[in-house]
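Note that one protein chain of the assembly has been removed; the remaining protein chains are unaltered in position.
What follows is chain A.
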């Protein structure tokens, strides 16, 4: 087990540098004129252009320039320095500020997905073809069909502005309550998927041989469902939620924008919009780590849920 985890961690180092290289290459190739992008529609002064070009080595172009800038970046990265964004802010500081609020949002979303999605999924799986099952089917289809870009402003308008149940925006340092609405909106998509997955899995496992055996042994239904069926049904759900945690953090661009949460998604969007290469690479590097770690957690959880799975 230890050897397995050690091996995975070593692989992570390799994957990390591989992805930063790819992301760095992509932003490098896609870069037009970051100085003009920064200035917006104003003409850029020669003094400003010369200053920024020198500071960020923007005159290093071509393959040689790429490797020069990439190794410069990696060298700084290994010293714990993520560099400066084009507006002169320390990227480490930006990330330090952006991550906590995004992680809180993602965890709320994940909690919403687990508490409501898995519970409703189990109930729907047990009472297949009941009214509850059919109505959750309709509801989840509806949620899956509405993209966040519609759902988020609608929720904001009705729950935040019209009925004033929640604050319409959360801001950078929000209370748990202010993050609840964005968290529910963000989590609703995962909720729907988790519900469908759990329902299918539970419904299938209820017909398995070991359930019939347990039932014929005379076990009470609650024990069958909780100990036998649920645990075996959770494997696909855990896989999904593990990967979803990464998605929730990186994919919150729309939700963070609508509810004014200056987290990772927004900074990523800003970095892409202003062609701020160092900022994009910095954020994506950390996202890669999140994906790698959450995948490792999922793999280890398999062994907890299913004794037949062993890692050597």
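One rule holds for everything that comes next: contacts are C-beta pairs under 8 Å (C-beta built on N, C-alpha and C of every residue); 3 or more make two chains touch, one makes a residue touch a chain; residues count from 1.
Operating definition for what follows: contacts and distances are computed from a predicted model.
Undergrad: Given that one chain of this complex has been left out, which of "Formylmethanofuran dehydrogenase subunit A", "Na(+)/H(+) antiporter subunit C", "4-phytase" or "Cytochrome bc1 complex cytochrome b subunit" is its protein name according to UniProt?
TA: Its UniProt record gives the name "4-phytase".
Undergrad: Touching residues of chain A against the unshown chain: what are they?
TA: 1, 5, 32-34, 36-43, 45, 47-48, 50-52, 55, 87-89, 93-94, 97-101, 103-104, 107, 153, 156-157, 160-161, 164, 167-175, 178, 245, 256-260, 262, 266-267, 270, 273, 275, 290, 293-294, 296-297, 300-301, 303-304, 307, 310-311
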